[in-house]
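Before anything else, here's the structure in question.
Only a single protein chain was left out; the remaining protein chains are all shown in position.
Presenting chain A:
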Amino acid sequence: MKDPKVLTEKVVDVPLRNIHKHDVVIIGTGLAGLWAAIKCKSAGLDTACMTKLSMPQRSHSTAAQGGIAASLGSLEEDYWEWHMFDTVKGSDFLADQDAAEILTRDAITIVREYEHMGAPFSRTPDGLIAQRKFGGHVKDFGRGGPVLRACYAADRTGHVLLHTLWQKALELGVRFYTEMFAISLISDGPKCAGVVTWDTKNGGLHAFKAKATLIATGGYGRAWKITATSYSYTADGQYMALRAGVPLEDMEFFQFHPTGLFDRGILMTEGCRGEGGYLINDLGERFMKNYAPEKMELAPRDIVSRAITSEIEAGRGINGGPYIYLDIRHLGAEIINTRLPQIREISIKFAGVDPIHEPIPIVPTAHYSMGGIPTDVDGRVLFDGKSQIFSGLYAAGECACVSVHGANRLGCNSTLDASVFGRRCGLTIVKDFANLEHLPLEEDSAKMAKEEIEFIWNQKGSIRPEEIRNELQTGMQNYVAVFREEKGLLKMISIIEDMHKKMKEMLISDKSLAYNTTLMEAMELRHLIAAAEAVTYGALNRTESRGAQARRDYPKRDDENWLKHTLYFRDESGFRFDYKDVRLTRFVPEERKY
């Protein structure tokens, strides 16, 4: 299967050796990709799913810990309307309310479908799916106390959901391609014919022809230094979409999770606080009383992240250092061992701290991409970001922006978003299928992918990719993190411009075809830089504070000018912004208080 000619100097003249043809090709095997695969395959479509990792189970969805939100109402009174209100309010009113309604209505069906497929949820003494409290999820349209809404399997919820979907996909006979790195879409204007990929194991390019192509590649947390996300989270899908002419929506909204293990940033689930954990500063006080007196530790993530950062900046980090404590000792060994076993395992392995006996040192950590590829509520990619459908192209999960999270996502709404819109996207493809066709592959279908490989392969410089990656991650951590201001953002822009130059002077000495991770990582770095650029320009452009975008120089939310989504277009000549209105249906924007 080797195709060494792909890498010769005259790379453009080489035809694609390996051409695959399927009805549906899904890029990414996390929750969104697998749900879509299951729905497409169940409807009889020839469905292929690819991942750049060695197995579908390696996808980052597996790292989700706390749960999946659904107003089952089986343990106590709860309604999807309450869940929808919390989601919209949590989003700082930037979520599209028609999409938030679908999210919260379908949540109930989704959780039951998971159980029917065999997901081993934790159970109540009555044998029902267990539910716990989570930040921002409350009763009675924001007026009541915390509600039991997060369905969970100990603190391994993502793991069990992902494995359950993989099991179902296997039973149905979905075709999997592993270690297949998608590089570029095959498209002509707003029409998608498939995708070109790099075969990681053997080297060489493959083309996948498909009537429907779904991008479900996740986020880009690796643009920051302290992050809870996998090394594989490198904006691959977003970059492919940008190059095909699609804008990215609301990229300035990137969520920092309040509690990442110091100093790597590995996630300590919000379930810790949902079960009753406290946040404590150097004075030993539960400082959340000064920031969100009613909701305390269960306030939404943007608020808690800012509170922690403010405490650290005021010198009230532990021993004056850059972290504070998450204390769950008072929960007792039994609750910790049954409901938070993985948290204990990670604390011991990575920080040498046993949370049964000691508080856990934590710091806000880069976590979730609220923005991404714009889609309609059915998962169809919007070529202009507004209404023009990109025929044959779909997106779902963290790489997409539908938008249900607006400026800030509530805990347990990400596993839900990926599931609900992955499933919905699969159903949309089935519905659209009769009107889709295989488009012919042109001679130069793989041109963009070849350019991407060549760009890295033929470098003759002296700068190691790691040096550039370090600059990117440090810069983003310093200037585009929990708090932002003009000066820092401009500084980051100059760093990015410098990185673009350095990318052309990289040193890649590994010239092997097989499993060339140096080549892969350099490509991923290029994707990350493109995403970071969108985030930084977006943050500079949006002169207000809303959700995860906290501008020190513009501390107020400005609905008059900014109750709208950002669309960031980029091509070789530069970038431009466009905007679209937020879709308001049930709830009128109001000041957000907790």
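The criterion applied here is as follows: a residue touches a chain if its C-beta (ideal position, glycine included) is under 8 Å from a C-beta of that chain, and two chains touch if they have at least 3 such contacts; residues count from 1.
Just so it is clear, contacts and distances are computed from a predicted model.
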Report the protein name recorded by UniProt for the chain absent from the figure; options are "TldD/PmbA family protein", "LLM class flavin-dependent oxidoreductase", "Thiazole synthase" or "Succinate dehydrogenase iron-sulfur subunit". "Succinate dehydrogenase iron-sulfur subunit"
Out of A:H116, A:K289 or A:K501, which residue would touch the omitted chain in the full complex? A:H116
Selected from A:R464, A:K491 or A:R583 as touching the chain missing from the view: A:R464
Looking at A:E76, A:D140, A:D510 or A:D571, which makes contact with the chain not pictured? A:D510
The one residue from A:E294, A:E345, A:D571 or A:E590 touching the chain left out of view is A:E345
Take the complete complex as the reference. Which residues in chain A touch the chain that isn't displayed? 53-55, 57-60, 62-63, 74, 109, 111-112, 115-118, 120-125, 127-129, 153, 156, 159-160, 163, 167-168, 170-171, 178, 201, 230-232, 264, 266-267, 342, 345-346, 349-352, 464, 466, 508-510, 512-518
